[in-house]
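Remarks on the structure that follows.
Partial complex: the chains shown occupy the same locations as in the complete assembly.
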Amino acid sequence: MARLKRSKKTGLPPGSLVFVGEAKVEKPKITVIDYDENHVEERVVASAKECFAFKQTPTITWINVDGVNDSSLVQQLGTHYEIHPLTLEDILNTEQRPKKEDMGHYIYVVLKMIFFDNEHALITEQVSLLLGSNFVISLQEQERHGDVFNFIRERIRSGKGKVRKSGADYLFYSLLDAIVDYYFVILEDVGERIEKLEAKLIEEPSQEILGELYKLKRTMLSLRRSIWPLREVVGSLDREESPLLHQATAVYLQDVYSHTIQIIDNIEVLRETLSSMLEIYLSSVSNRLNLVMKFLTLVATIFMPLTFIAGLYGMNFKHMPELEWVYGYPFALGIMATVAIFMLGFFKYKKWL
Amino acid sequence: MARLKRSKKTGLPPGSLVFVGEAKVEKPKITVIDYDENHVEERVVASAKECFAFKQTPTITWINVDGVNDSSLVQQLGTHYEIHPLTLEDILNTEQRPKKEDMGHYIYVVLKMIFFDNEHALITEQVSLLLGSNFVISLQEQERHGDVFNFIRERIRSGKGKVRKSGADYLFYSLLDAIVDYYFVILEDVGERIEKLEAKLIEEPSQEILGELYKLKRTMLSLRRSIWPLREVVGSLDREESPLLHQATAVYLQDVYSHTIQIIDNIEVLRETLSSMLEIYLSSVSNRLNLVMKFLTLVATIFMPLTFIAGLYGMNFKHMPELEWVYGYPFALGIMATVAIFMLGFFKYKKWL
Amino acid sequence: MARLKRSKKTGLPPGSLVFVGEAKVEKPKITVIDYDENHVEERVVASAKECFAFKQTPTITWINVDGVNDSSLVQQLGTHYEIHPLTLEDILNTEQRPKKEDMGHYIYVVLKMIFFDNEHALITEQVSLLLGSNFVISLQEQERHGDVFNFIRERIRSGKGKVRKSGADYLFYSLLDAIVDYYFVILEDVGERIEKLEAKLIEEPSQEILGELYKLKRTMLSLRRSIWPLREVVGSLDREESPLLHQATAVYLQDVYSHTIQIIDNIEVLRETLSSMLEIYLSSVSNRLNLVMKFLTLVATIFMPLTFIAGLYGMNFKHMPELEWVYGYPFALGIMATVAIFMLGFFKYKKWL
Amino acid sequence: MARLKRSKKTGLPPGSLVFVGEAKVEKPKITVIDYDENHVEERVVASAKECFAFKQTPTITWINVDGVNDSSLVQQLGTHYEIHPLTLEDILNTEQRPKKEDMGHYIYVVLKMIFFDNEHALITEQVSLLLGSNFVISLQEQERHGDVFNFIRERIRSGKGKVRKSGADYLFYSLLDAIVDYYFVILEDVGERIEKLEAKLIEEPSQEILGELYKLKRTMLSLRRSIWPLREVVGSLDREESPLLHQATAVYLQDVYSHTIQIIDNIEVLRETLSSMLEIYLSSVSNRLNLVMKFLTLVATIFMPLTFIAGLYGMNFKHMPELEWVYGYPFALGIMATVAIFMLGFFKYKKWL
């Protein structure tokens, strides 16, 4: 269950900067990469102020903040880069629905980065991206689990690909693309878990499969919730007519958009598959019950009459002529055999056997 | 079940002012807060007339009425502030669907305030908000349970935040925002109850869980009904081009709108979760039945034949050679053991064990 | 099941006036109310011709026809008031879907009047409303059950409300409003029946509840079918730019529209509630079956082994050492007790107890 | 299952005229009715050529072809009336989805004629209608089962109705209307079968009802598939601005449109009814199982302990003091009665009785 932690904020004036999310003790980590086609400079800085010098240079600056629980840090950045108080509030609230806002001198996009941590557990972290004319600020919810941007850093350092030769909007696109592309990895993993369940589903419906099915349904529900609004976000970026986005980047944003559509497609297919599996599970359990009950009925139907007959000749009445007969015993056995055969025949006839 | 009390009104001419709602004996309580950047005046008044003086002053007046069962009071307010009779009718009818009406010299919004009372029970109260050029009138269904506006009163008194420095439209927005923000608290609470149920769902499906599930479904249904139309209401406020709403407030209304979207999102997710839980519940119950029946079948299948054999040798025929045999008893026991082992083997083979 | 009686008409040329509906022997009853601000005249007339004189006067004339099975009467009215043959055909066909047609010199609206008769049974009757410049003609399917217009008649007679002071369009609106407002009464009643069922649902699922649930589902289905298209009808009246509808009436039509939306909302909520109830019913029945079967399994599992042991020592073998033992009987009882305790323990362990 | 016979065509060049449908040996039957206000001429012709003379006359010509398996006939008509090869291809392919095409000098509509044959079986036949300036060509899939146009023929012959006085577009409308109106008859019949099932549903759920339900669901599915696209077809005819459709016919097409909407409405209601019935069926079966199992449990719970006690005193131990007691037998009976009464009480307490 995606918890709603908004209640903390209820009652505060709009624009109050309060961190809404799980409390984390770690200090935020700020990394700055400043580059143009010819140089790269990468630094871990101790406080927001150390970044401000880069704002004046024509080079492109990528400020990455890991951990947004320090509201004074966000405030400082906000003041220097002229970020609107409501945007700052959204950055600190880690329960945002993905959205895009064009504020003129910057574009703000908030979305969910979903990835595996080192123990292969699913991590959902909120990422806020701010695109300015010569800077990109990315703010991540926490540092602990890393992120999906390492290969972009690598490419900036090495100068491979187009990133060093392009503007801040290309970096912005690259970060977006990295997050969206990682969704494929997540869905692939979920797809494989579903395939494994499928194999067991029909032959061996069990309580564990049910639990696993339910967990997968919940995962899909939360993935869908995190990703669905992105369609609108990326779609509107694509249509955006902001001077911050160059013409050349449009085709790349279109590409991200078509990836988003495909991911949503895949999510829907997986969700439908899970629904089908649950229906099949239920049918399969019913079917098995049927088989078990047919067998019980067969056994009971054969042995109850036989036991009754045996009980009959086990009665202690003084005057029971059959008991005296020489062939009484075989006679009783004969009746029993007849009854048993008749019952088996009846079952065959009813196609219960 | 949200009761429909409209029937009371059927047959009355349109515009008849009749209170539609649960009869309450309490007298309405009227509170006036009049303020501008430099002064605040707060008063509980005995009758509507005492407020009228404030209409002429340029200061902002917030008239809050707790309890709308007194139609003459509403009539008085209506006459003085030139409210349309159909609006007055809507105010008195507490079964309204959330809606917005722009009447030129005032904007009317009706919506549901949902909150917990002191005993943590869910209270749904209708709130009518009227925004004029220098006044806001809020009319609440009843006084008993309080409301979610206390921190706004506090802020006006203390002068914190922007409210004292802004116009009536900002106060109007603040009230709207307070109501919408409280929905997060409600959903958080429901979310936690759902999480608790989830834990019990698969291991221990019981009749109580079923009852609880049903209650939650009903709660979600009624929350959804109260909140869903708000999307349209807030959305159209956002697009509104009324002189009553200043440009500076637009960005705040947009913020409320995005909160509303997020709340509706959360409601849908919770609803789908409940649906999944019900499916899982049903599957789980079926599964358990299966296990029980397999066990019954196992027991019956083993002991029915054994009992029959025992019954067989309990018959009182004169001529039963086996009874005379020295090893008759062990022989019978041997047959029984063979049958029992065979049956167990059969169960293993069928994977029912 | 809403019967489709259109087949009667199949094969007739378009515009043929044939009554499609249940045959009724009653003669149609025609009532005329002619009024302006200063006078009222009310008459039951024997034939259509007696109304025609009113057409020339500037006063407003309301012709109400109860029973539309007499096609010659409808033809006469049609000729005199210049009604298009296809409209007349629609009037006679009582299986119409609610719709609106603007024919220039008159507006035609057909909808369903749903109300309780004296025995509290639900009656669905088709009502056709024709609005001209100075007349309103209302045609009802039958007379027997009365209608929902009595309080409008009363108001015209007494001169209360706005109706006497307003034009034909206000009367037209009043009739529409009366019909729509009565839907609230119907839904309230259905809502109460659902609430009563809810109480019984979880504790005591029975075949009767199932039957009742089904009946309610069917009722909702047919209510929905009758009311849903009204949204469009009233919505388009609202947007209509006909000289027949004065500006002043627009706000009242808007009010009817918002009532219609609310009714459709309520219908959807009730329908969803019924769906939930059916799911819960099914789950509850499954659950109960489970409890019963656990108990059966418990009893069988304890007594089958015991009966077998008793049977064992009831065998008549000559040589059964245990039978001779002095403590044979207590020994057997001991074994039985052990088995029973073990079985109870097993059940406890499996949490089936 | 509506079979898809398109595969026959796969691999042929577009515009190849190949009959796609069930092979039928019958020779196509061509009927020509040529008429104006003053004369009628009706002829069954042996070959397509005999119709061509009528093309030059100003009179209206209705060519009806029963059986479209003869592609050379269709080719001849196509050449003479200048029909586009793709239209001819569509005519021959009897698996078309209803659609409309405006080719300038003619309008092509293809739809499904659904009717009962003499044995009351449902027949679905494709009908292609071509409207030209002075001709209508109707092509039906086969002759065997007749059609729904007889009353139109009758009306042309007798000169009743407007058809003889109107243009080709009115004839075209009449054919369309005849087909759509017959859908009401079909739905009425299905509605009656559903009503009959309903009566049996709750009291007597059986395998036959299930089979019948399934058949009805399939029927509705295929009716829906045949009729649903018609909405768009008739709707676009209605909006069409072709010189082939006169102004006077527009109101009639509108009427067909509103019938189509009503039919689709009815189909949806019937489909929902069937879904509800299936849910109720399932619940009802579960409920009955419950009753049966409660009874079994009651019987087993009472007699298993009794049989055990009887078995106990049937043991042959030498030393069983109870057997010697004078009141041993009544004592045993007393214990049995106590157990039985206790069990009945337990059932009453559990509300299983």
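For this structure, a couple of remarks:
Going by the order they are written in, the chains are A, B, C and D; count residues from 1 in each one.
Just so we're on the same page, contacts are C-beta pairs under 8 Å (C-beta built on N, C-alpha and C of every residue); 3 or more make two chains touch, one makes a residue touch a chain.
All figures in this text were calculated on a predicted structure; none of them were measured in a lab.
Counting all copies of the one sequence in the full complex of this file gives 5, of which 4 are shown in place.
We adopt the following convention: only the chains that are shown with their structure count from here on.
Touch-path distance (fewest steps) from chain A to chain C is 2.
Overlaying chain B onto chain D using CA atoms gives a rotation of 145 degrees, to the nearest 5.
At the interface between chain A and chain B, under half of the residue numbers involved are used by both copies, so each side presents largely different positions. Taking each chain's centre as the average of its CA atoms, chain A and chain D sit 42 Å apart.
For chain B, residues touching at least two other chains, in rising order: 282, 286, 288-289, 293, 296, 300, 304, 307, 311, 314-316, 320. Taken chain by chain, the contacts run in an open path, each chain touching the next and the two ends left apart.
Contact between chains, using the touch rule, shows up for A-B, B-C, C-D. Listed in rising order, the residues of chain B touching chain C in the complex are 1-7, 9-15, 84, 86, 95-97, 99, 204-207, 210-211, 213-214, 217-218, 221-222, 225, 229, 278, 281-282, 285-286, 288-289, 292-293, 295-296, 299-300, 303-304, 306-307, 310-311, 313-316, 320, 322-329, 332.
Interface residues of chain B facing chain A in the complex, by the touch rule stated above, are 148, 150-151, 155, 160-163, 174, 177-178, 181-182, 184-185, 187-188, 191-192, 194-195, 198, 201-202, 251-252, 255, 258, 261-262, 265-266, 269, 272-273, 276-277, 279-280, 282-284, 286-290, 293-294, 296-297, 300-301, 304-305, 307-308, 311-312, 314-320, 350-352.
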